[in-house]
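I have a structure I would like to understand better, so I am pasting it below and will then ask my questions one at a time.
The complex appears here without one of its protein chains, the remainder shown in place.
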Amino acid sequence: MQMTRVLSLLTLLPLATATLTAQHPGGTVVYASGQEPTLPLPVIGQGQGNADVADQLFLRLAVLTPPYRTAGDNALKPMLASAWHRVDARTIDFTIDPRARWQDGVPVTAHDVVFTWSLETNPAVNSDQATLEPIASVAETGPRTVRVTFKRPFSEQLYLFAFGMQPLPAHLLERVRPDSIATSAFAQHPVGDGPFRFERRVPGQLVELRADSTFFLGKPAIGRVLFTYIADATARLNQLLTGQTDVMDNVAPTMADQIQAHADLRFVTAPSSTLIYALFNTRSSTDTAAPNPRLADPRVREALLLALDRDALARSAFGQAARVPEAAQSQLWGWITTGTTVGVKQDVARARALLAAAGWRAGADGTLARNGVPLALTLIYPSTSGARHTIAVAAQQMWQAVGVHVELEPAAFDAYQARRHSGQWDIDLAAVMQDASPATLVESWSCAAAHQAASSNVARWCDPEFDRLLHAATTAPDPVPAWRAVLARMTSQHPAIFLAAPVNLVAVNTRYDNVAVLPVRQWLALWQWRVRPGAELARDR
Amino acid sequence: MSGWLLRRTASAIATALAAAAVLFVLVHYLPGDPLAAVLRDRPATPDVLAALRQRWCVDCSLPHSFARYFGALAHGDLGPSPSENRPVAMVLAEHLGPTLLLGALTLLIDFTVGLALGLWAALRPQSRAARMVSALSIAGYAIPAFVVGMILVWLFAVTLGWLPPGAIADPLLPADAPTMTVLFDRLRHLILPLATMVIATIAVPLRQQRAAVLAVAAEPWVLAARARGVPPLAVAWRHCWRPALTPVVTLLGLWLPMLVAGTVFVESVFAWPGLGSLIATATEDHDVPLVMGAGLLLIVMVQLGSLIADLLYRVVDPAQRAA
Partner (left out) sequence: MTREARIGVTLGGLLLLLGVAGPIIAPDPLAPMSGPLLHPSLANWFGTDQFSRDVFARVAHGARISLGVALIAVAISTLIGTAAGLIAGASTRSGSAIASRCIDLGLALPRVVVLLVLLAAVGTLPLPLFAVVLGLTGWPGIARLVRGETLRLRHAPFVTAAEALGANTGRVLWREIFPGTLGPVLVAATLGVADAMLLEAGLSYLGLGVRPPHPSWGGMILEAREYLGAAPWLLLAPGVALGLATCAATLLGDALRRSLQPDAK
């Protein structure tokens, strides 16, 4: 009895605390991130959690807008750069918006861009140098003009530089040694040029941002954004259901019912850059110098594809909105193909016939065998991924039905990564976040990557014809058919079974209007969200 | 006494260092790509790779990296964390507080409420309520703490909405909130994780205390005191409880490792930003310096715990002082 009284007393407290907030922050968004934003700076901070906060603090030169077509200059809209013009096929001049100010009042200049470029190209600060390789130089040509020179002509130049560049304030950082920026006072309290300014960080708990009322593109309608840190997805769901948070991204279908039943929550979707596929190792899992004894036969690879009901797998792991792609193409690359292609359907009879043609005969306990060797394969995935666990267990059942025994070997994320790179596996249930640019296919699927140590082409797949088409597509005058040819070639070779291209299912509180979640960098439009008048909660007043 | 304390402290430090060395060797020889936490599967050019391999001492021999790590440690430097891009000490400092808060309160409740219940249950061996308490405590111990936690969250937070489902504080609480408000908010967030930890651990001191008191109660001097007509409460206090304290104090020394094990599994259920969840994510990311740093901290805590227990043991049991 007494316990109940104490508890009910405690439940009244949030109301009491809310009325104490004197500063009237205005509309509030509370978002729980799965990674703690500890260092929300572009170039220096690592990982999604930091990048999400950095997106609110530091502007990009330009933003990518629907249909997110990275080839050509049309899908990019001005942000920090008010204009740009092409000098020639290898040179672009950018003009920084003269209204842009750092939050300490200092104007944003061309020098900030050049300074940030020097950080990006400093291996001690940024390990991601390969993507910057096509850029030859970045130079100040005036107080507010920057000239970028590329090493060769290609169709994604503007996207590569303008979307990737998030300048840092040179006047605050030039005197800090590049490798100690992470521990500097600036990192504790960043000063940006974006719609929100940094208010405070409570380690292990949250980062609080407040709207910058002087933001040159207009005062944000949301007054305050709280990025809290909740590592566990189930805990994040509980936070959302109990009204502690307002937004949850990448909602699993197992959680969708509970959210749907909640009166204060609704769903919005965004094209997701995520792609799930079962990659076939071209090398033997026991002797990585030799070809894979079972999977080298294209008939076996095709049979493994036909054995699967990919629609059911994609739905069980990602819900109704997931698509089944035919090549390495997430929904983000919808501008290449619209995604309406009807793909290969499950055909168990044909799968059996193909395996029989490849010499695999019925063996002991329902597993096929050839010369006394059973058709057994190992499948690896990270044990922390609920979606891939769901797919792995269900796919294993489907493969066993055609006589292929697949041994599941999940591991902690790092052990999984190490295993992928070691080549000691047959099938890798991979998930990638694709870049907006299809040219990044070269990293995981080209012959050059196959020969490079530690590359993400872990299957060592190499098809010279695919490489030729890929190279042609990056410079093609009409990129759409060229990229279609690239993807069609991949489909025909069965280097992997492409399982799902999910949408990003985002649950948001119904009190927000003008809600937009973007692919690639999902919260770039957060500053334009609004709380519907009359629907405010205590935290919004 | 002070001579003993000096010797005991020296041996605790030596043991902690040896344990840290063993952990270092173990981590050094385990498979896993130390650069995975830095690169996160992004492409890297060969010269960047080479620079990174040198910076993180990837190709170093065991003696070399051993000397490097413990040399820096001698200056109090735990190195940088590759996955966080910040000094390990900074990361640890942020996670130590929440774990200590949860652990210390669990310890406090276990050794006050738990001991009191144990004494009470021992003094009423025939009482139905006492048996019930003892049985319930065993059930709490037997069900994994994270299952208890999941059920408590589902019931009290998601279904009834009485308490927050996790995290250590309300993010909406302003930085300048009055102390009382902050305290109440902490309390609200503490109830469920603390209840989970206590349910999972209280059986041990409770049952240990009950058994110890029962054992002492059968001793001739207690029977004699009873026969003399000393009131039951006085018998309990003077003759049963004091002697029965010794085994409980021994237990205290074993308690810290147990709390550590508990927090690793409980913190992730409640999104409690402590060392337990940090270790779980750091091992996941193969962040070797962070794992080493956190491991070192736990090793020190364990040694400290057993040192304190030994000290208490000598206070409680005067016979030990002579030894």
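Letters A and B name the chains as they come in the text, with residue numbers starting at 1 for each one.
The criterion applied here is as follows: a contact is a pair of C-beta atoms (placed from the backbone, for glycine too) under 8 Å apart; a residue touches a chain by one contact, two chains touch by 3 or more.
Small disclaimer: the values here were computed from a predicted structure and weren't measured.
> Who touches the missing chain here, A:T65, A:Q258, A:T337 or A:T510?
Counting the whole complex, the residue in contact with the absent chain is A:Q258.
> Contacts of chain B with the missing chain: which residues?
15-16, 18-19, 22-23, 26-27, 30-32, 138-139, 141-144, 146-147, 150-151, 154, 158, 203, 207, 211, 214-215, 218, 257, 260-261, 264-265, 268, 279-280, 283-284, 286, 291, 294-295, 298-299, 302-303, 306
> Given the full complex, what residues of chain A touch the hidden partner chain?
Within chain A, the residues that touch the unshown chain are 234, 237, 252, 254-255, 257-258, 316, 383-384, 386, 389-390, 392-394, 396-397, 408-412, 414-416, 418-419.
Just so it is clear, only the chains that are shown with their structure count from here on.
> Any idea which chain B residues touch chain A in the complex?
Residue list for chain B touching chain A: 31-33, 36-45, 47-49, 51-52, 55, 83-87, 90-91, 94-95, 98, 150, 153, 156-158, 161-175, 177-178, 181, 184-185, 187-188, 191, 268-271, 273-274, 277, 281, 283-286.
> Applying the document's contact rule, which stretches of chain A touch chain B when the two form their complex?
So the residues of chain A in touch with chain B come to 7-8, 10-11, 13-14, 16-18, 20-23, 28, 30, 36, 38-39, 44-47, 123-124, 127-131, 133, 182-183, 200, 202-206, 208, 226, 228-232, 234-236, 238-239, 241-242, 244, 384, 412-415, 417-418, 421, 443, 454-456, 539.
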